[in-house]
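This is the structure I want to talk about, given as structure tokens.
One protein chain is absent from this view; the other protein chains keep their places.
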Amino acid sequence: MSTEQITTKSVSTNNTSIKHISVKRYLPDSSAEAYWQQYEMPVDDSTSLLDALNHIKEQLDSTLSYRWSCRMAICGSCGVMVNGIPKLGCKTFLRDYEGEIRIEPLSHFPVQRDLVVDMEIFLEHLAAVKPYLIDDNPVKPYDPKAPETYQQTPEQLARYKQFANCINCGLCYSACPQFGLNPEFLGPAALTLAHRYNLDSRDHGKKQRMTELNRHEGVWSCTFVGFCSQVCPKHVDPAAAVNQGKVEAAKHTLIALFKG
Amino acid sequence: MQQRDFDIVIVGGGGAGLRAAIGAAEHAKEHKTPQRIALLSKVYPMRSHTVAAEGGAAAVTSAEDSHQAHFDDTVSGGDWLVEQGVVDYFVHHAYQELVQMERWGCPWSRKDDGQVQVRRFGGMKTARTWFAADKTGFHMLHTLFQTSLKYPEIERFDEYFVLDLAVHEGAVIGVIALQVATGELTLLRAKAVILATGGAGRLFRFNTNAGIVTGDGMAMAYRHGVALRDMEFVQYHPTGLPGSGILITEACRGEGGILLNKDGYRYLQDYGLGPETPLGKPENKYMELGPRDKLSQAFWQEQQAGRTGKFGDSDVVYLDLRHLGEKYILERLPFICELAKSYINVDPVKEPIPIRPAVHYTMGGIETDPLCETSIAGLYAAGECASVGLHGANRLGSNSLTELLVFGRLAGEQASKRAAQTEWADTRLLEAQAERQQATLARLCDGEGSGESWVELKHAMVQAMESGCGIYRTEEGMRHSLETMRQLRERYAKIRVNDTSKIFNTELLECIELGYGLDIAEASCLGALERRESRGAHQRLDEGMQKRDDVNYLKHSQVFYQGEAPAELRWQDVDVRFSAPAERAYGDAGKGGKV
Amino acid sequence: MMEKLAINEHGPQHKQAFDEPLWWSLFSAGGVCFAVILPAVILFIAICLPLGLLPAGALSYERASNLLFSVPGFLFVGAVVCLPLFHAAHRLRHGLFDISVGNDILNKKLMYGAAALLSVLALGLVVAGMLR
């Protein structure tokens, strides 16, 4: 190995500046109405929105409530609206915003308090599509004494892998007007998860899932607005999954038709 | 106050908790003893920190590998401070658990022929780490969560924060939890309780852990008299991003990444890990594939010698992946690329990644027997919160994801077995304990505390832990940290929260977590101070304590809670029935040792 | 903010939407025609023809009749009139839902009904021309 000096950018992070962040507050036990509150803080090039919220919580106003955990864009906790667009707080950097930054709770979900929304409906929709491997008659049942894996080639894996990357952050639901218009719509993430299992070569549950997908509130409520895929922080492309689901549902119907 | 009855209550919805829930449900089904299982989590289960695990899960897989080899790696990796019977059970049950995950749909990375692929990992003799790109924990957690939806007997209590265990006459009888959304207390009566609450990395300022990793379950068990064991062993992961501490997986090195100091020199060869392995040809247990404790210690030495570079305010070394080529990097390590680009604006395909060690894992925890049961009857623990005795003084990368499956299931089955033979305790016993909790909450919210700020206390705690209980430790530093913890615990008694709302009061939760944290931080400092030797992740600079001392310290530390008084430490023998302690060596030096 | 709290009373409905695949298939086919064929059709028939940019006699009464009242003409009408009509009907139906006009069950009948009627009319005209 050569012993040359490593040249990597030693970052000039410390472009510190003062920024204003407006947060939509809602404290149901003290006021029925939401209101805007502005905070001022020093930020630098590496300050994420989550860092800013944590700064508010610890230094300025400990009553601000929001969810967060991993701060590396994998746990899906910290979704909020940033200037009207759903984003993960930990993956949003204040350096990218000129002027005012307005933070609101995720759209289309009931607000519990401040930036915390009620995600129960999202969880219900996820559970509705049977998002687990269904193999009612596996060729080789699981035997702990002689455990054996299924076979799955990298090509077969590649067919669904992208759709398995959803972190359940719910941003796509906030981006989806069809969910906003009708909360019974199963929505992007749930339909994507169903499609992920339908595409899995190890799974045989497509027929069971289709009864959920082939409903008005299933794939057919989607009009391919496509904003869900724009805001997805993990590039899952839920819009593609949902619309591939329409093709599957059409096939399913055709088969049902012929079988009578 | 809501009151519900369950056969089994599981606290924690991460990998271990979910696996325990499924294990219990399957066990109950098999034995035709229908059981209701409650799964409580302070966050939605898929937010649990298992989600952030990247590299993989270890199990003996190839024909050339053997249980003996995995056993030996784990025992020597843990510097012989492991329960060898437990390790033996672990290595024999690892494979079946990973296959079970596969049968549940986990998208493991594959070889061209459709078989599961394995990769190299630090301290492991051969490649035996199963992986799903570099998001293994994420895929495992989501697979477990989604699979758990199949079981109607598992009732989830998402965003329920457990305040305390209810214990009566040496047996657990339930838990008391706070529904975060409403602030209401909930009493869950149970015949068995499993703690699966994860580690306590957030005791330290600079760490790879999520904000929720605050050691809650450890503190709950500890306060009821269960020993915290080996808490002085805290793992520094050698490769965290500067600034945030975000984890850059060991798999980078398993796939052939190399570590360089600021001169572009592969410094690990100077720390008993050499000779240098050729570029792109990583060799197990050599150089970058040494164990985490050794690598983090080597960083510290380089830092002392002034051979580290700078990134922002951080001293760093460099993880170079460039020789692996763009295609390979993007296939095997896509998440790493995303993280490095987002958080430090470095593209690993084009530049070496600046990295530095960060606190990653709590080797110690709630002491359990080999069947995951604690000293309280009916109380089990599994996963990072537990000290079942697998990791000893240093955990090997990719053993913990497998651990939460093997011991999560075992704990679930044991709890199910117990629940089938036990009756619920009298509800009034729980109510009495709940009233105590009610009073504690009231004191925090509108008590007469002097208004100590949790923020200040928290910062003091993480600073003290970092300065006194870092990669290298001194008597003086640890003593100071221990003193600090004791003072902070006193100050904590006067703490008050500003936010008195009942609805989603995260300030209140932070305060309670801080209380948990201070108790276990004291245990950690005490164990560290009293262990007057160097072993695994516990390295002392003090004269005469820089070597392992098997005569006096081939023993687990056990710390016992004493209320407001200082905690007490005892020593416990280690199970060394299969493998006598030997020299722990890597690189060429390790060649002559045990096979 | 407290406008929420409409509790969902009805349980999960599993009513299958067996008609939707039909509408969606017609919509998709119409979308392809609209995108691939219609630009040329509009350009030549609705713009070049009235502006006199086509060679004389390119669409004289005789030539136009021969072209249209034929089997290819029948297919042409299917592709540039019928399918695009269903495409339009589908989008109008969903558009009305998007802006909360009417109710979906009625809108569906109106839109797809109109598309079907006009399609029958268009194809009927071709057949009538062929039989003439």
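A few remarks follow.
In this document, chain identifiers A, B and C correspond to the written order of the chains, with residue numbering beginning at 1 in each.
Convention: contacts are C-beta pairs under 8 Å (C-beta built on N, C-alpha and C of every residue); 3 or more make two chains touch, one makes a residue touch a chain.
Going forward, contacts and distances are computed from a predicted model.
Only one chain is not pictured, and the protein name UniProt records for it, out of "Multisubunit sodium/proton antiporter, MrpE subunit", "Formylmethanofuran dehydrogenase subunit C", "ABC-type branched-subunit amino acid transport system ATPase component" or "Fumarate reductase subunit C", is "Fumarate reductase subunit C".
Note on the undisplayed chain: of the listed residues A:S77, A:T92 or A:Q244, the one touching it is A:Q244.
When the full complex is taken into account, the listed residue touching the unshown chain is C:A35, out of C:A35, C:L75 or C:L106. In the full complex, the hidden chain is touched by chain C at residues 3-8, 11-12, 31-32, 34-51, 54-59, 61, 64-65, 67-69, 77, 80-81, 84-85, 87-88, 91-92, 94-95, 98-101, 118, 121-122, 125-126, 128-129, 132. On the side of chain A, touch with the chain left out of the figure occurs at residues 84-85, 108-110, 118, 120-121, 123-124, 155, 177, 180-184, 223-227, 230, 237, 239-240, 243-244, 246-247.
One rule holds in what follows: only the chains that are shown with their structure count from here on.
Counted by C-beta pairs in contact, the busier of A-B and A-C is A-B.
The distance from the centre of chain B to the centre of chain C, with each centre set as the mean of the Cα atoms, comes to 61 Å. Chain centres here are Cα averages; for chain A and chain B they lie 26 Å apart. Inter-chain centre distance (chain A to chain C, centres taken as mean C-alpha positions): 36 Å. Among the residues of chain A, those touching two or more other chains are numbered 28. Within chain C, contacts with two or more other chains are made by no residue at all. Considering their complex, residues 43-44, 46-49, 51-52, 95-96, 99-100, 102-105, 107-116, 135, 138-139, 142, 146-147, 149-150, 158, 181, 210-212, 243-244, 246-247, 258, 260, 262-266, 276, 279, 309-312, 318, 335, 338-339, 342-346, 351-352, 354, 455, 497-499, 501-507 of chain B touch chain A.
Within the complex formed with chain C, the chain A residues making contact are 26, 28, 32-34, 110-111, 128, 177, 181, 183-184, 211-212, 214-218, 220, 223, 246, 249-250, 253-254, 256-257. Those residues of chain C lying in contact with chain A across their complex are 1-2, 4-5, 8, 12-18, 20-21, 24-25, 94, 97-98, 100.
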